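What follows is a single structure, written as structure tokens, with notes after it.
Note that one protein chain of the assembly has been removed; the remaining protein chains are unaltered in position.
After this line comes chain A, so read on.
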Amino acid sequence: MSTAPAATGSGGRATAARPRAARYLRPWWRGRTAVALAFLLPSLVALTLLRLLPGASAVWGSLHHTSLLSGEAFVGLANYADLFANADFRNALGVTLLFTLVVNPLQVAVSVGLAVLYTRRRMAGGKVWRALVILPVATPPAVSAVIWSVIFRPEGGLANALLAAVGLPPQGYLTSPDQALASIIVLLSWIGVGYWMLFLIAGINDIPAELYEAAELDGASPLRAFLHVTLPMLRRPLSFVLVAATVSNLLVFAPVQILTGGGPEGSTNLLMFDIYNRAYALGDMGRAQAEVVVLVAVTIVIVAVQFRMLRSED
């Protein structure tokens, strides 16, 4: 009631000023929610069916046990308890933790180093060399796995041929329990490092040149300029890269499934592959769903913590 006169008033003024403003008299905003929901509906349906529903179904499935005899029965957290008592799962958790703690700092450190290297102004042919590092980014993970499987062949592979050229003995790579995980880290970093470098180069290019000039006037060495200018100014892109790398590396699956099947001796049994194995090779859906819930929860916690940190820095 109270808004009606105001609306008429402003409408009247608008009419006086511009002839076509007569439309203002019609309460078009009344239909706004309806219009907005119509625009949003297709995506909301898609996201609900394709993301939220399977998430909910994983939670539901993780709390139930399905058997041919008794059908579906609610078992509470028994699947989770079984899972954490399971030696394969605990091994997968350990392998994933080790992998996470190695691959992420490694990829971020190398991509920072390369971003700094390739933003030096006075490098001969810098743009060309930088493009060469970026090229592998286009390789899908499964294709990278296939290519590196040939490179890593213990007999007649490119990697051992290059080692032989510098007089080093051949290595087992994917067939060795000590080297398989490291070999997978290499083939993932070959794609990943160039990708993360792109964001860091963009971040470095956004740093005002005056900061470096001031540092130079103060007599700061390049190392000090990196520590006190580049790194602090790169905080945001760095956090983004660290989280994005962590999440994408938690979900590594193709190289394990294609190359090692989790072996040798369980040394590459990352969580995603363990879930796949549990669901299909072992046919243990309830516990596989519990494992999905654990993986999703870990991912969401990592991302949420990072979002918090970015927010509070503003």
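Criterion: a contact is a pair of C-beta atoms (placed from the backbone, for glycine too) under 8 Å apart; a residue touches a chain by one contact, two chains touch by 3 or more; residues count from 1.
Everything that follows uses one rule, which is that contacts and distances are computed from a predicted model.
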Record-based protein name (UniProt) of the chain missing from this complex, from "Putative chitobiose transport system permease protein", "Carbohydrate ABC transporter membrane protein 2 (CUT1 family)", "Prokaryotic ubiquitin-like protein Pup" or "NADH-quinone oxidoreductase subunit L": "Putative chitobiose transport system permease protein"
Touching the hidden chain in the complete assembly: which of A:L106, A:A182, A:L198 or A:M233 does that? A:L198
Among A:A109, A:A161 or A:L227, contact with the omitted chain is made only by A:A161
Option from A:L63, A:V108 or A:L295 whose C-beta touches the chain left out: A:L295
Out of A:L181, A:I204 or A:M272, the sole contact with the unshown chain comes from A:M272
Suppose we count only contacts with the excluded chain; which residues of chain A make the list? 18, 20-21, 23-24, 28, 32-33, 35-40, 42-44, 46-55, 57-58, 61, 114, 117-118, 120-126, 128-143, 145-151, 156-158, 161-162, 164-165, 190, 193-194, 198-199, 202-203, 209, 213, 236-237, 240, 243-244, 247, 250-251, 253-254, 257-258, 272, 275-276, 279, 285, 288-289, 292, 295-296, 299-300, 303-304, 310
